[in-house]
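One protein chain is absent from this view; the other protein chains keep their places.
We call the chains A, B and C, going by the order they appear; numbering starts again at 1 in every chain.
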Amino acid sequence: MADFTRNEMMTIAAARALRNEDVCFVGIGAPSAACNLARLTHAPGITLIYESGTIATKPNVLPLSIGDGELCDTALTTVSVPEMFRYWLQGGRITVGFLGGAQIDRFANLNTTVVGDYHKPKVRLPGGGGAPEIATNCGETFIIMAMGKRAFMEKLPFITSMGHGVTGKEREQLVVRSKGPTKLITDLCIFEPDPQTNEMTIVSIHPGATREEIIENCGWSPRFAANVSETPAPTAQELEVLRDIQARTKAAHGA
Amino acid sequence: MADFTRNEMMTIAAARALRNEDVCFVGIGAPSAACNLARLTHAPGITLIYESGTIATKPNVLPLSIGDGELCDTALTTVSVPEMFRYWLQGGRITVGFLGGAQIDRFANLNTTVVGDYHKPKVRLPGGGGAPEIATNCGETFIIMAMGKRAFMEKLPFITSMGHGVTGKEREQLVVRSKGPTKLITDLCIFEPDPQTNEMTIVSIHPGATREEIIENCGWSPRFAANVSETPAPTAQELEVLRDIQARTKAAHGA
Amino acid sequence: MAKFLSLADAVAQMVHDGDTLAMEGFTHLIPFAAGHEIIRQKRRDLTLIRMTPDLIYDQMIGMGCAKKLVFSWGGNPGVGSTHRIRDAVENGWPCALAIEEHSHAAMANAYEAGAANLPFAMLRGYIGVDLPKVNDRIKSITCPYTGEKLATVPAIRPDVGIIHALRADREGNVLLEGITGCQKEVVLASKRTIVTVEEIVDNLGTTSPNSVVLPSWTIGAVVCVPGGAHPSYAHGYYKRDNSFYIAWDKLSRDRDGFLAWMDENVMKKGPDAFAVHAKGSAA
Partner (left out) sequence: MAKFLSLADAVAQMVHDGDTLAMEGFTHLIPFAAGHEIIRQKRRDLTLIRMTPDLIYDQMIGMGCAKKLVFSWGGNPGVGSTHRIRDAVENGWPCALAIEEHSHAAMANAYEAGAANLPFAMLRGYIGVDLPKVNDRIKSITCPYTGEKLATVPAIRPDVGIIHALRADREGNVLLEGITGCQKEVVLASKRTIVTVEEIVDNLGTTSPNSVVLPSWTIGAVVCVPGGAHPSYAHGYYKRDNSFYIAWDKLSRDRDGFLAWMDENVMKKGPDAFAVHAKGSAA
């Protein structure tokens, strides 16, 4: 087994969740790395869409922003931002929306708006961007986030984008037909919604991580599935491709 | 004075009404001839827009349809039809809409839909196309139509596009801010709305036409302005340019 | 991903009796070859949707494919009437034809709303006119901010959408260029789609990063039919056959003449008959 960081394991586990036939709405950062890793390994036919309007893009280096020139230069076509949100996202063309977040709760609702009171913020976060509508208009969503007590919270101060709602049943009540968060991929494990309650439940633990560690880094008392498997370790090829694109990216962006 | 037909006089009088700075939404047929004649004579800077999406087009031959390739080939750019109707027409970007019609009444309402009952038509006409929204979303509209008792009607069987409404006051009542029909150019004379009543009123008679002829070819008893002028006859240059483009057009379309 | 099919197979698989069907192309890129195939396969009871149901729907309606027409301008552009549509509306020949009539602005917005997965479209339109009196699909809403009243029409979401495009690459991605009309909207608004193209190429040859391209996974079937838009035209391939549009006025004026022409030129022919009109063919 090759050496790997927990962050690499997270990205690789996320990449594996994507299928060759997916049309994926990609957020910047970890989602972008995971989606491009999938494209460069097991899912060469995957379609990656960035909210800047770039459709079926194949960046050679990871973009720093959602609208780097690289995304347009390697895209099948580039449409306006209103068209992207109207015809492609709201139009129901996206199979998987890939989100990150600052804070998450047990039903995979996300906060990227504010810590503290909205009108008197302790920390003002960037806000929702595309997330509120990605969360309801994509066929399903995958979330990628490193665990930690300040990120995995019992109760969010603000819901920026809906997961399964505050009771786990809101999607049904609000007649949202998309599946919502079907996977939450962290640096320690993978959660999936419980079939009955929609509470995000640990189904797989990454090699080297423990139940105790997961519990310690979670602001609520997390549920484990009846059968928890071990996430297969990264393969040498997965690590090589990921490290290659990250090295190319670092060289390209400078610092 | 050169020889000219009444149809030529009508087209030339219509062309003269256009200004160099106009942005004109052009209908097919007589409007298209008039608009291009204006562009090729006194208004070289006029912007012609066809509902097919072609913006600032400069056709060398008159198109047979609203979407001939010639229009796109000579345009500044071509946008989609939804964009044309949303951003450009409804967006309020058009100064003059140029319409023809099958039937008209004294307030310049137009019928291009049906003769007889709508559900049991005597004659089914093509319908409104762009006209209903051209009539209210352009800064003002010019109408070009040859006179005749079956075309200039006391009461229309169907209002396809609004002129000044059935009482002449509907635009005000319906809070439509555009001016509506400010000129009706016929083969015999030019009408403009009366400043008080908005009834279309004869302000200019073409050379060779008479009041009697106008009255005879009008289904209502038409009003003449206090001062009726004579329309200046076509100049040799106007006739030459018009005949040239019509000859090029005929040669191009075959038959 | 789009399947590459023959025109006969594409129509057989995608177009069923009773479907709502939109075939678009605003003068440019009208899918005539596909229309002829639908006529040959004798589809019935279609609800035909098209802003300008010109010759293509004149032919399909004259051959008895349709029970209803949704449209905004029905004529032979620059020439006159579409006689077969008029005969169906006025005399019920060859069968009765219901109509749902709109303005261009309303239909363009309704396609746009369909592509955007909205249930309806709103517009500043239908003001002071009679169409809302005879079309109960035209309603209105009130702006929650200004109190203004706006007209509404239902979104168009056809069972089947058919367009003709310039070319496809070998993955089935499709390029449109020139007057693109409502074609992108029709493809994105429809449940099933057929795109006929002039040619299939290794590389689409897009010249702008913003070229109008429909990805393969938005399309049901791609069919190569060179010349398939004749007598309309294909930008950069061949010109509009305006003389045919003018000649159609006479060809379609009486029922027998129409039927004879259709028998000779449609029923006894296949998609290959369009190749003579394609770029590079002997005219």
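Everything below uses one rule, namely that a contact is a pair of C-beta atoms (placed from the backbone, for glycine too) under 8 Å apart; a residue touches a chain by one contact, two chains touch by 3 or more.
What you see is a predicted model; the values in this text were computed from it and never measured.
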Chains still shown that are in contact with the chain withheld from the display: A, B, C
Touching the absent chain when the full complex is considered, from B:Lys58, B:Arg86 or B:Arg171: B:Arg86
Residue, one of A:Ile28, A:Leu76, A:Ile205 or A:Val241, that touches the chain absent here: A:Ile28
Missing-chain contacts mapped onto subunit A: 28-29, 51-54, 63-69, 71-72, 78, 80-82, 84-86, 89-90, 109, 113, 118-119, 121, 123-133, 135-137, 158-162, 165, 170-171, 174, 176, 252-255
Touch list for subunit C against the chain that is not drawn: 117-120, 122-124, 139-141, 143-146, 148, 150, 152, 154, 177-178, 180, 206-212, 235
Touch list for subunit B against the chain that is not drawn: 21, 23, 47, 55-56, 72-73, 75-79, 86-87, 90-93
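Keep this in mind: only the chains that are shown with their structure count from here on.
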Chain located farthest away, centre of subunit C as origin (C-alpha): A
Chain centre separation (subunit A, subunit B; CA means) in Å: 57
Set of subunit A residues in contact with two or more other chains: none
Multi-chain contact residues (two or more partners), subunit C: 184-185, 212
